[in-house]
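Left out: one protein chain. Kept in place: all the others.
Now for chain A:
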Amino acid sequence: MAMSGAPLLEPETAQVSRRPSRLPVAWLVAIAVFVTFWLYGKPLFPAAFDYPKAYVIKLAKWISSAMKWLINEASFGLFSFTDLTRFISAVLDVPYTLAASLLSTGFLEGSGSSAIQLLPPLPWIAVIGLVMLLGHWLGGMRLSLLAGGCFLFLAVFGQWTSAMITLASILVAAPLGVVFGLLFGVAAWRWHWVERMVMPLLDLMQTIPVFAYLVPVLFLFGFGPTAAVIATLIFATPPMTRISILSLRAVPSEITDLGHMVGCTERQMTWRVMVPAARESLMVGMNQVIMLSLNMVIIASMIGAGGLGFDVLAALRRLDFGAGLEAGFAIVALAIAMDRLSQAAAEKLSAPSPDTQASGLVARHPYLVAALALLIATTALGYVIPGIRTYPEALQLSTGTFWSEVVAWININYFDTLEAIKNAMLINVLIPFKRFLGDLPWLGVTVFLGFAGYRLGGWRLGLLTLCLPLFIAATGQWEKAMITVYLCGISALFASLIGIPVGIIAATRDRLWSWVQLAIDTLQTLPSFVYLMPAVMLFRVGDFTAMIAVVAFAIAPAIRYTALGIRKVDPKLIEASRAMGCTEWQILTRVRLKLALPEILLGLNQTIMFALSMLVITALVGTRDLGQEVYIALTKADTGRGLVAGLSIAAIAIIADRLISAGASRARHRLGLE
């Protein structure tokens, strides 16, 4: 922008001169029209308040029939669609069975309860030893101990078998996700038309809630670990694709020029120059894929992934808090180990490794040799001493009863308090807000959103924010969508009310900030399932519980973006303001917060996205929104119903995202930051 050089020290005057004066008037008129319509329009236009049943588009039915046709009749000539899905399952089943046999079940002959174990799985000591070796190789002693400690935790608390099943799924899904993501990313970088096709798809897939992926996968690939691996792949590949595209684009143009100048062919250019040059950021993608895979493998327990996710799910269904919390802690341990290991791997692998000049197998590959020795020794010893092969049950600690007692104790002593808090919130905040949203005329909301989009981002955005609510109403989901909006809105509000002040306080205190950062980094590595358990434990099921879990999940971005935004403000500006005699309070409100506003808005955006993705999972604790629709669809394997509800959630996410982004970019312009 031409005004980008405007002095930052005079935001007040700059703002006045740049803000078009008619803007607030237009908004006021629009709001007045909307409110009038809402209050007095009902008798005149009932159809604008309740979408007429006769006009509901039966999209869900159509999709379901299409899927049925795919499965029963579709054919590519030589083979049918079902052959294709069976083939994919069979191919993925090979590495999964291998990983699961190695880590958990052992190699079996036959199936079911009559199966005979030919070979035992890896001894638990061997797995821990391998993890520690890996940790040592990647990041030294501390990492080795941390990773080993996390895995030992799994063994000691009796979560070993489940955890290894979960790990096996990840070991198959994550590498494939990385490879596919990279290939798509490279293709999109190389061919413009691929990018044009892939990008909108990526945008959509990022906003569709995870449950919605599960429904068609369940329908096409059945129930079981292989289907779960496929769902995980579908979930983890898009972010890797996006990161690949971004990293390849971020390679300095001089490097591209170099590639051309030395006469690279297209293929050499891609694999010898671009991909290696982008290695560092690609590795960041790898870490993300691993963590997303973990999250998804846990959720995919609903379509038969088994493992820790299944334990949590089963405990939730039984309301067995002890078992649920134990499995939850195990997930946390696994998540921490995988996150730290993959971060260290990213660092290690993106830094070039010097050629070792040493000769001899042991000197050149000390870790490999140690790992082999460990495997052989523990396997051999395992035949003699059973405690080496499987962790002895006598030494297992179960905290399940302990946790159940804690919950019981809380409920005995604090039941009334908790219940009072819950009811007060429900009666005074949640229910009125829910009613308010439920009363709004769908047509009014749709038009108003279209208007907001037009004002903030031009006619294209306006058209988008007009059509998406229309889609929701036309597919007959307006009421459920409003419940989603209410739960998401109220959770995002509370997350912001807590997160933004925390961010402000932490931002200017370096020590505190490093602690807060560690806390939110760790919170963000935890699979969303984990958040449900404590909330259910204290408040049982219902909207309030869902809200608590969502707030806990969505608070991290609110804190992070606020703090980062404030920390990014130029220190010279703060100094200058201090020199002009501003009080600390004035500096905070007039300078820091003002300049951090765009960043805080982005944080709000992320908070809403997080809230939506968590909200769907809270369907397990009995909400009545679109998430519940998806969940029901999942239990009935009703693809159409699940997808339509999923798309509606995506529509809500897209509306919020685009409107807030447009608002943030306007704010940046106004502040002369762009």
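The criterion applied here is as follows: a contact is a pair of C-beta atoms (placed from the backbone, for glycine too) under 8 Å apart; a residue touches a chain by one contact, two chains touch by 3 or more; residues count from 1.
Criterion: contacts and distances are computed from a predicted model.
Entry comment: the absent subunit's protein name, as recorded by UniProt, is "Quaternary amine transport ATP-binding protein", drawn from "Isoquinoline 1-oxidoreductase alpha subunit", "Fe-S cluster assembly protein SufD", "Quaternary amine transport ATP-binding protein" or "Succinate dehydrogenase". Touching the chain that is not shown, out of A:K58, A:R142, A:R196 or A:H260: A:H260 (per the contact rule at the top). Among A:G77, A:P200, A:P252 or A:P571, only A:P252 touches the chain left out of the display. Residue in contact with the omitted chain (choice from A:P276, A:G304, A:G387 or A:G542): A:P276.
Where chain A meets the omitted chain, the residues involved are 252, 254-255, 257-258, 260-265, 268, 272-273, 276-277, 279-280, 352, 354-355.
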